[in-house]
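Of the protein chains in this complex, one is absent; all others appear in place.
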Amino acid sequence: MVDVEDKVLTGISSLDKILGGGLNRGDTILVAGQPGAGKTTLGFEFLYSGATKYGENGAYITFVESVNKLKRDALKFGWDFEKLIKEKKIRFLDLIQVIGVKGVEANFSIMMNEIESVGAKRVVIDSLSAMTSYIETKAIARTFIGVLNKFLEKVGCTTFLLVEVPWGRSDIGSGFEEFLADGLIVLESTIDRFKVRRMLFVPKMRGCNHDLSCYDFFISTDGINVSPIPRARR
Amino acid sequence: MVDVEDKVLTGISSLDKILGGGLNRGDTILVAGQPGAGKTTLGFEFLYSGATKYGENGAYITFVESVNKLKRDALKFGWDFEKLIKEKKIRFLDLIQVIGVKGVEANFSIMMNEIESVGAKRVVIDSLSAMTSYIETKAIARTFIGVLNKFLEKVGCTTFLLVEVPWGRSDIGSGFEEFLADGLIVLESTIDRFKVRRMLFVPKMRGCNHDLSCYDFFISTDGINVSPIPRARR
Amino acid sequence: MVDVEDKVLTGISSLDKILGGGLNRGDTILVAGQPGAGKTTLGFEFLYSGATKYGENGAYITFVESVNKLKRDALKFGWDFEKLIKEKKIRFLDLIQVIGVKGVEANFSIMMNEIESVGAKRVVIDSLSAMTSYIETKAIARTFIGVLNKFLEKVGCTTFLLVEVPWGRSDIGSGFEEFLADGLIVLESTIDRFKVRRMLFVPKMRGCNHDLSCYDFFISTDGINVSPIPRARR
Amino acid sequence: MVDVEDKVLTGISSLDKILGGGLNRGDTILVAGQPGAGKTTLGFEFLYSGATKYGENGAYITFVESVNKLKRDALKFGWDFEKLIKEKKIRFLDLIQVIGVKGVEANFSIMMNEIESVGAKRVVIDSLSAMTSYIETKAIARTFIGVLNKFLEKVGCTTFLLVEVPWGRSDIGSGFEEFLADGLIVLESTIDRFKVRRMLFVPKMRGCNHDLSCYDFFISTDGINVSPIPRARR
Amino acid sequence: MVDVEDKVLTGISSLDKILGGGLNRGDTILVAGQPGAGKTTLGFEFLYSGATKYGENGAYITFVESVNKLKRDALKFGWDFEKLIKEKKIRFLDLIQVIGVKGVEANFSIMMNEIESVGAKRVVIDSLSAMTSYIETKAIARTFIGVLNKFLEKVGCTTFLLVEVPWGRSDIGSGFEEFLADGLIVLESTIDRFKVRRMLFVPKMRGCNHDLSCYDFFISTDGINVSPIPRARR
Partner (left out) sequence: MVDVEDKVLTGISSLDKILGGGLNRGDTILVAGQPGAGKTTLGFEFLYSGATKYGENGAYITFVESVNKLKRDALKFGWDFEKLIKEKKIRFLDLIQVIGVKGVEANFSIMMNEIESVGAKRVVIDSLSAMTSYIETKAIARTFIGVLNKFLEKVGCTTFLLVEVPWGRSDIGSGFEEFLADGLIVLESTIDRFKVRRMLFVPKMRGCNHDLSCYDFFISTDGINVSPIPRARR
């Protein structure tokens, strides 16, 4: 039985409005962006508001940045993950070194255990790009992501898969990841004449009546703020 | 003996008009589009109207999305595939995990059995890109698609092969798939100044007096609606 | 002894005029085009008018589309190839499955036998792209096409080699095929603001006083019609 | 315990202002630029002011230019590294030939020993591109940079990783390095009508309230001077 | 002892003027062009006028087109090579099939024998692209062309190496051939609004006071005619 209106709020009300009322529970969403676009900040806010506002535990799985630095950066926004970790509401899982040694399959088990042990309903994987860079062929990566999606759907986790878009490029990953996910949020960080400009748009969100416009967004000490007025791109 | 006027209606009257009266029975049509372009929705509507309006059974074969999510997403449009499955009018076939384990040849047998067992006259394969990503060389993929086309023609199936066009690109697959199909429907999802814009055009439809114009289309709660007025692209 | 004025008419008078009076007998001509550009239709018209107007038998060799569908599509233009096959004026040769099993060399023998047995003076190979996709290296493909050209010249066959240009691209094949042929006819199918537009031009036709202008062309129920007035491209 | 306001000044006050008050201690910053963009000069100034103004020792690790030439070039700016080397405040480490012979792992040990022996708090690696060019796969390079970052964070080193952007290109490294670093400073050297123009912008600086504008900068006998007024790019 | 003013006239006076009075004896000149650009015609005219106007024997070495077709095409311009062959002034050498069987080294001996046996002072190799496509690596191709150049210089042959530029591209060969030759004549065949337009320019001609302008040229029944007035490109 599928409940078509079981929505998960991201904690950023302007984004939830664009999404047509939030995310579908159990969906896997790609969050793609160039360096500095705000992917990590969006992941933080998603997890933090889950744990503090909506009573949903979360897990942040990093293949990229050390947990110490992540917590330090989050604290600048006033998001005290250390406290939530102690309250067993959030888990941070550092897989930077493990992956090189034990391989992706081992990580997969560790990830699943962590997600289940904390009873996570929200997961951020930082990043899909880092995780799949250890997988030999596209076919295997494709299978792997398929299996991961099934697991996350089964345990009712709504998941952000962060995707690294190299500076100066706009295509996403290896060209198939966006098709394996239920949705795609693009954070675009480009030079617009005088400065780096951040924009957000949602080209895909299955089963959602989502908004197709482009919006500027800003990162302030409160986190992410999406401008309510659509803006022209390029 | 070939009946030149045995047309298959897609269920979207505005599209059937562009196609010059519908599709030719037994043809294989590529439906290419970026993420969020509406390929799956087009596939749903094709199958759903086949089963409910034209008395034609159908099969949806997925290498990408779980059947549960597919049914959930379809239900938003009011298309109750669960009911049609119980009435043995539609089959959903999930080959996400099978393919990695058993290989493409095994899937091919499973696919053919499913298509024949439900007496499917309409098939959606979601996606050709996923399926061929498991095949080692272009030459083998080419042969494989050739054999598949022959089977589908023989059993009188009209088929949509969904093709994933990565975000930010506009070429299709490996550059040969569009030549192996009888027709090509392009769903284009691009940023047009202020928002993501969806357009549809039909550059190829063998043996059809099809329209060569470009049309905006919209996805509403009724499904796909193609604007009747041609629009300039780019 | 070479007869410099032994011209072969394509059956499309507007095209023959652009070619400077027709093709040279025994020449091999590339016909390159995107999907839906009209390559197959041009091939049909070349063979059909050969058999019905100029008393020249022909062979259509397909690695792509089934013979049944080809005949069905031709019939829409009123070209009854079934009849010509019975009169032993035309042969259709389906090599879709053979090539994967037996390799290109086997196909080559079959092709040569068919061409000689029907006394073909006109040949269409659909497509060079499909045929060479089974050949391992460019060097072998190059040798193979060289040998094929020699055979066709020796038996006095004028040949169209259809070349698949992927949608969204404009370069031809692997970048050497156009140099191995005596001529090159480009059918261009691109989006021109509001619709797909078809244009034709002839950048190369050895030993012909050919026209270098670009022309729109249309596919109607009569076949291909080339506009007599040159048009600007892009 | 993380001190969120432990800032490291680069020694270039205009740059520190753009960075929102300096760098975070222990962070790893990519400095990307085309040849002649000023990467080495920025590295020199960072180390020299560390040793002479802020009481922080430093290490310059080169895989590219000989130490003699580096010292000669620095002397043009009045930065007498020879003196600082004698005072055991700075180390120069030449790994040009070592790497080819002993491999990256050996260099890694040498680097860590040097950094620890001089008690370096500031490190410049010239260049990440050179260092990773000896690593076989992206996956290994990714692991290696991850381990290096952890070491540098642990010993409290703030590090500039110079990245070579080939002339005529604007993307960075292999497309993943910018995600493994805490920040990214882009030095852009392009032809702007009449001359080579140097610009600087900071698209990413984790945990910093950095400025997103683009600035011209100049290299004079004093070192790097960043214009205070944002400038349009391209 | 080097005679700095031993010039070889191409036979096309407008081209000789652009070249600053002709080619240097013993030089190897790349003639690069898209299909239909006129490379073969330029080669014909160079050899024909050598044999009939300047008393220099010549050799045309083909890896591409059959000798019969080449002679037929030349005859359209009134250039009767058959006659010159009988007078032992010209040799045509067909290496299309030989190369695949015996390899490049064997061809090299055959080529040298032919060139010496006819006492050729002018050579056309049609094409360098075809010849090098059989060579495994760029390094070997580079060595091979170096050796060939030395031989041709030693026997005092002035040589045109035809280079195939694929339709839709403008770079030349593998990117090194133009550096191994003494000169480069570019024949450009592009779509210029309404038609295919042919232009010629000479970016490189060592030891010649050559003209750097771009010129339209036309192929008429007299052969190649270069417009005397420079024209803007693109």
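Chains here go by letter, A, B, C, D and E, matching the order in which they are written, and residues are numbered from 1 within each.
The rule is short, and it goes like this: a contact is a pair of C-beta atoms (placed from the backbone, for glycine too) under 8 Å apart; a residue touches a chain by one contact, two chains touch by 3 or more.
None of these values were measured; they are calculated from a predicted model.
S.K.: Just list which of the chains on display the missing one touches.
M.R.: D, E
S.K.: In the whole complex, not just what's shown, which of E:T10, E:N107, E:S127 or E:N149 touches the removed chain?
M.R.: E:N149
S.K.: Check each of D:N24, D:T40, D:N149 or D:S213 against the chain that is not shown and name the one that touches it.
M.R.: The single option touching the absent chain is D:T40.
S.K.: Of the residues in chain D, which ones touch the absent chain?
M.R.: Listed in rising order, the touching residues are 34-36, 40, 64-66, 68-69, 71-73, 75-76, 96-97, 99-100, 127, 129-130, 133-134, 164, 166-169, 189, 191, 193-198, 221.
S.K.: Since one chain isn't shown, list which residues of chain E touch it in the complete complex.
M.R.: Within chain E, the residues touching the omitted chain are 2, 4, 24, 26-27, 32, 138-140, 142-143, 146-147, 149-150, 153, 170-172, 175-176, 178-182, 184, 186, 201-207, 209, 211-214, 230-234.
Keep this in mind: only the chains that are shown with their structure count from here on.
S.K.: Just how many steps, at minimum, does a route from chain A to chain E need if it may pass only between touching chains?
M.R.: Shortest path length, in steps: 3.
S.K.: Select the chain at the greatest separation from chain C, using centres from the mean of Cα atoms.
M.R.: Relative to chain C, the chain whose C-alpha centre sits farthest away is D.
S.K.: List the centre-to-centre spacing of chain B and chain E in whole Å, with centres computed as mean CA coordinates.
M.R.: 51
S.K.: Roughly how many whole angstrom separate the Cα centroids of chain C and chain D?
M.R.: 59
S.K.: Would you kindly tell me how far, in whole Å, the mean C-alpha position of chain C lies from that of chain B?
M.R.: The separation of the two C-alpha centroids amounts to 30 Å.
S.K.: In chain D, which residues are in touch with two or more of the other chains?
M.R.: Within chain D, no residue contacts more than one other chain.
S.K.: Please list, in label order, each pair of chains that touches.
M.R.: A-B, A-D, B-C, C-E
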